[in-house]
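Incomplete set of chains, arranged as in the complex.
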Amino acid sequence: MRDFEILRTAHVEYRVTDLDRARAFYVETLGFVETASDERRMYLRGYEDRFHHSLVLTKSPSPGVSHVAFRVRSDDEVRAAATFMEGQGLTVRWMDDGEERGQGLAFRVQDPFGFPVEFFAGMEEVEWYLQRFDLHRGANILRIDHVNFFTPEVQRAYDWYTGELGFQCSEYTVTDDDPPRLWGSWLRRKATSHDLAISMGTGPQIHHASFVVDGREHILRIADVLAAKGYYTNIERGPGRHGTTNAFFLYLRDPDGNRIELFTGDYLIADPDWRPVQWKISDPMRQTFWGAAAPRRWFNEAMAVESVLTGELLPVTAPETMVLPPHIADD
Amino acid sequence: MRDFEILRTAHVEYRVTDLDRARAFYVETLGFVETASDERRMYLRGYEDRFHHSLVLTKSPSPGVSHVAFRVRSDDEVRAAATFMEGQGLTVRWMDDGEERGQGLAFRVQDPFGFPVEFFAGMEEVEWYLQRFDLHRGANILRIDHVNFFTPEVQRAYDWYTGELGFQCSEYTVTDDDPPRLWGSWLRRKATSHDLAISMGTGPQIHHASFVVDGREHILRIADVLAAKGYYTNIERGPGRHGTTNAFFLYLRDPDGNRIELFTGDYLIADPDWRPVQWKISDPMRQTFWGAAAPRRWFNEAMAVESVLTGELLPVTAPETMVLPPHIADD
Amino acid sequence: MRDFEILRTAHVEYRVTDLDRARAFYVETLGFVETASDERRMYLRGYEDRFHHSLVLTKSPSPGVSHVAFRVRSDDEVRAAATFMEGQGLTVRWMDDGEERGQGLAFRVQDPFGFPVEFFAGMEEVEWYLQRFDLHRGANILRIDHVNFFTPEVQRAYDWYTGELGFQCSEYTVTDDDPPRLWGSWLRRKATSHDLAISMGTGPQIHHASFVVDGREHILRIADVLAAKGYYTNIERGPGRHGTTNAFFLYLRDPDGNRIELFTGDYLIADPDWRPVQWKISDPMRQTFWGAAAPRRWFNEAMAVESVLTGELLPVTAPETMVLPPHIADD
């Protein structure tokens, strides 16, 4: 048994080129709560969040993802995780005190596939907005749910996250090859369908971070609001239902082109003996249980990730043979 | 003042090649109420309908639309409408008693643009299902709302339906030409956004008949049900919101390829001095206020219409210069 | 045939003792659009309204209702209506130009039962907010729907409004007496279930004015918002479904105690030969198709109405024998 346990995907840091423009989108339109801000960063959260932030926006010369954070139970577990990472031959960067506001002891590391991940335990508790209905707006965003990695090394990343970090598999997709190869996996630590999806794509890139909203009607409502506010072209895909995870979704591109998913209606997994659901890549109902074909850019474009050491965006590699699902539209 | 007044678009008759297959789709899946049936026809209605039928399905060698019916106030007005049509040089065919079950005095005529329209007043009253929630199923279809004509003669059809038949214009779309030309119009008799849309296309064809459902959640729900029942490819477009009329929509193709729209959320027009809303064909938010691009076949395919005299499907003519809106997808 | 035709119930004027407190409730919480205001009055509208106002709040020494306005087609019809009222022996008060902002030629009269009603045709057109989703808030109020009169003279008021003013009956309630007596009626001019309900009660009083909201979810949402804002005790009854009209409802008391209903989900009446729905007062599903018992004050309390001549509130008279429906709660 490992001596640290990831509780959940806890926050993500996006790079934006214009903080005011980002605030207009994330805070004034989508309705994220702005916990704190300075000239460099905005710290945002949802209405169900009890901690300081679940989304950080950082002024940067280009879009992309700075890091993804996993929460563990205690500072001791943070240290144990760092020791584990060093044992894997990875270089740990400890965060300076106050470098990420509201957060306690933390380190970042580039995982073996290039993804910038952070481990932390302590975070400042803030006002819970769940019943502050008077302040709810926009998409009624409740909390962060998961991130989706794009990597050409799907099987290896699956093995590492399940074998070494204790993620459990809720659903997975295989190719039509004989024997089938792993195309994607939906992995969880918290008791829902997933905290981390890993799927075949040019990587290391992050396809999206996903935030839970309070019911399907808020997905429809925010589409109306976005369009009325001039964000017509920021609505990239949906609303629709995924076959995988059963979620009702809407994919947005922020003004910098970063992608987020609004998400509702997956399921609870309270039993550790959950038997993973298998899908075939050729099943058209897998990605889109019903609804319009996904636009091709949804598969071709994703967010570059930072080096945790230099802050530079990392180069990416395409899969040797890219496999795409059916039901894709060109417009 | 004309001596007949159309109250509303009251029913439509679709041609289907297999009544059992049509029943599985319309009754068992979408939830239409089956008022009556025989070997040749099924008479269906919605939960808000108080009369015998708003949709007739007729076994035929090919799909298409047999007729669209407008209700007037009385048999006297039916006769006055017939006299009017004959005065227009059109050939009226009086319906035999019992030829369309539940219906009183009626005639059919090919309008000047080739559309098979019927005028009637009397229809058998049946049980109102509005509060028979125990019997509600599928898409919770309430009532017929409108039909959409495709014709190359948009302006002439507009002039005839508004000038001669008393339709009022709620919204219209113009081309980007200078001067602009009429591309489409949304015309009403009842107090909602429309009973009849007339838009540019190869015609005479009927693009769709539209039925009102009880709220957006029933559109999402029926998409789930359709997919789970194997009707994945019958979902053609949506769910989404139209700019014109503000309606939340889902377009379906029945097993024969006939198209119906499920529709909710337009508006009430209680004031006769309503000033029509103008849209430009180049405004991407006109057809799709937000959401996925419409598939090209949505513009290219429509339903042929019958001759009211011979029952044969009529030949069609394309517009000299077809104008299409932006935001169309190929897949 | 009368020479004026009422189109619909078009607006209502409430008396409030504190305009700022009323604004906090109606505008900042419920989300009415404030078209114009001065020291004496606020002019509000819903998102589907295309005219200047559907609710006027007027600073007054006590709560109550100043007037209810019916719209007719033209100034000529306004004059015809005035002539008709004078023929009934009623005293007409013509409104001064600009007395009610945005409105054209208008007069007020006390109907034979004491209700202060106004007739007008012209009103300034303003921006349509239907698709200004970026500005939608609170309860997403679309438009005024109807008012409900309390009078001991139910049958006489029914006769006058249907016989003299052309209202049509959509539904009605009778007592269990033999023969049954009329207890209430739901009367329409526009094509929905009603513009005017007349029911047995101490009168002349107005029980509520009702505003349409965009779907049941907005009724649930505004209840959350009201509670979170400290308006817990302003939620008087609901949410629930009425048997009569099928509407999903929520009754609120404003900070002065005036009552409004939020309302959604009745039906369209496009056919003039609608056969009225009959209910018995003893049917518990009539007032509450399901849900909690109505509180007793919902039956016992209503809004006094003004004299159109003096601005004083009128004295009221109780029915000789008050008949109440079942399913009433005391708390």
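Just so it is clear, A, B and C label the chains in written order, and each chain counts residues from 1 on its own.
Just so we're on the same page, a contact is a pair of C-beta atoms (placed from the backbone, for glycine too) under 8 Å apart; a residue touches a chain by one contact, two chains touch by 3 or more.
In this text the structure is predicted, and so the values were computed from the model without any measurement.
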Homomeric assembly size (copies in this file), of which only 3 appear in place: 4
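One rule holds for everything that comes next: only the chains that are shown with their structure count from here on.
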Fitted rotation between chain A and its twin chain B in degrees, CA, nearest 5: 180
Between chain A and chain C, centroid-to-centroid distance (C-alpha), Å: 49
Rounded Å distance between chain A and chain B, as computed from the means of their C-alpha atoms: 44
Distance between the centres, which are taken as Cα means, of chain C and chain B, whole angstrom: 34
Chain B: positions in contact with at least two other chains: 216, 289
Footprint of chain B on chain C - complex, ascending: 7-8, 48, 50-51, 71, 73, 125, 128, 130-131, 142-143, 190-192, 214-216, 243, 246, 265, 267-268, 270-275, 289
Footprint of chain A on chain B - complex, ascending: 216-217, 220, 223-224, 226-227, 232, 235, 237-239, 241, 248, 284-285, 289-293, 295, 327-331
Residue numbers on chain A that touch chain C, as the complex places them: 131-136, 215, 217, 221, 224-225, 227-229
